[in-house]
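Every protein chain of the complex appears in place save one, which is left out.
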Amino acid sequence: MITIEKLHKSFGDLDVLTGIDLHVAPHEAVCVIGPSGSGKSTLLRCVNGLESITSGTISVDGIDIGASRNNLAQVRREVGMVFQQFNLFPHMTALENVTLAPTRVRKLSKADAVARAERLLARVGLADKRNAYPAQLSGGQQQRVAIARALAMEPRVMLFDEPTSALDPEIVGEVLDTMRGLANDGMTMMVVTHEMGFAREVSDRVVFMDKGQIVEVSTPADLFSAPKQARTQDFLNKVL
Amino acid sequence: MNLYFGDILPFMGEMLTALGMSFGITVASFLIGGVFSVAVYAAKASPVRALSAVASGYIGLFRNTPLLVQIYLIYFGLPVFGINLDVLQASLIALSLNNAAYCAEIIRGGFSSVSKGLVEAGEALGLDAWTIFTRVSLIPALRAVYPSLVNQFVHLFLTSSIASIIGLPELMHAILEINSQTYRSIEVLAIGALLYFASGFLISFVARVAERFLFRWAVSV
Partner (left out) sequence: MSEEFLGQLAGLLNGAVWTLALCSSAGIAGTAFGFVLGLGQTSSRAILRWPAVVYVTVVRGVPVLLLIFFVYFGVPLLFGVNLDPFLTGFLSLALVGAAYTGEIFRGAIEAVPRGQTEAAHALGLGYADRLFRVIMPQALRIAVPAGTGFLINLVKDSSLIGIIGFVELTRAAKILSNLTLDPLGAFLMAAAIYFVISFVISRTGNAIERRLTPKLGKRARIQESSLTPTGH
């Protein structure tokens, strides 16, 4: 579903990604872990073109995102993204946040978009908050609306960029539950996270990154209990 | 010395009429300059370097020279080109051009204050640049600049008094006229100051009440 080959990315003379190769299969949930500054968020942001690529290729569902603006637009319609800071549109209600892109991009009728949005808000447990503005919602509720907003485009891939890092510890669970549900339904997912428990339990494979490179890719059972690389071992010792 | 306001009372109607002129020219030049400022901002943000340089030059010149000199240039300088403006036209043009330079800077600040994350969220949803501008960035940007725009309006209202120097019959002009007729300088200036201050206060107050209705979404409950 997602194929990344020889990906390099630099900001000025700072190299952030130095040669990434990764393949994510359909219905696979992949968690990306690693120390801060390892380039994991940048990697995720390259997948839907929020960061331009310095060299290498990324294709989603066979479409090379770097080849043309049209390809990029096509990929963005198929890839949903959830941000660390939620990034809900502050001047729109929860319902308006969820219906905007389907009506503007997918050209859905207003009624269809509202029906879909209501279904999705119910799915993330926020049916009663449809008319609330983001400022009136807790962080966990905002993030769940953001997930519903991304799902409303019926994406084939979901990207999560540290979705729980800005949340208070006691409400991290409600967002992780929503994500667990998605993974169980077979959504293709790439998740950058610091939640090791979630990575171990939900992902099919775990990617460990450090200093702009993939150090180790493995099933969670192998990576967490028998890491092959010293750097992985080091990192896990610090965080677990 | 003793203060006596009795001599001023017969002139109150004149002062209020003049206040109306002050307010009117402020509204007109705020609107004209406000619309023009959007074009100036667009030119400044444009990738065409010549356009951007002209806009920067315009903003720099009007913000770094006195309004009085700008008024003189338009009222006394333009007739050299055969453009003869009356006092009202010259004042309106000078205040509008001046206001546009300030508003262009305010608008620029507003759009740069809209979090990059909002634009990215729009991009990630596949929205095109125009939709992101109109539906995602515009209203939060207006929300961000609203207090600055209100301040600029009040500032423009106060500085419009400078147009009295070329003879625009606004409040400051009326104050000086009444002063020369009554010789009650302290009293007439005090009443004039009170009218300016109270109007500015009222404008800010109304704007603050309106803000709550205009930007309900920003209020957390």
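A and B are the chain letters, set down in written order, and residue numbers restart from 1 in every chain.
By our rule, a contact is a pair of C-beta atoms (placed from the backbone, for glycine too) under 8 Å apart; a residue touches a chain by one contact, two chains touch by 3 or more.
In this text, all values refer to a predicted model and were calculated from it rather than measured experimentally.
Between the chain not shown and the residues B:Ala39, B:Leu61, B:Val206 or B:Val219, the one that touches is B:Leu61.
Residues 1, 60-61, 64-70, 72-73, 76-80, 116, 119, 123, 158-159, 161-162, 164-165, 172, 175-176, 179, 185-186, 189, 192-193, 196-197, 200-201 of subunit B touch the missing chain (whole complex, contact as defined above).
Going forward, only the chains that are shown with their structure count from here on.
Contact residues of subunit B toward subunit A in the complex are 115, 117-118, 120-128, 131, 135-136, 139-140, 143, 215-221.
For subunit A in complex with subunit B, the touching residues are 48-50, 73, 76-77, 79-81, 83, 85, 87-93, 100-101, 104-105, 133-136, 146, 149-150, 153.
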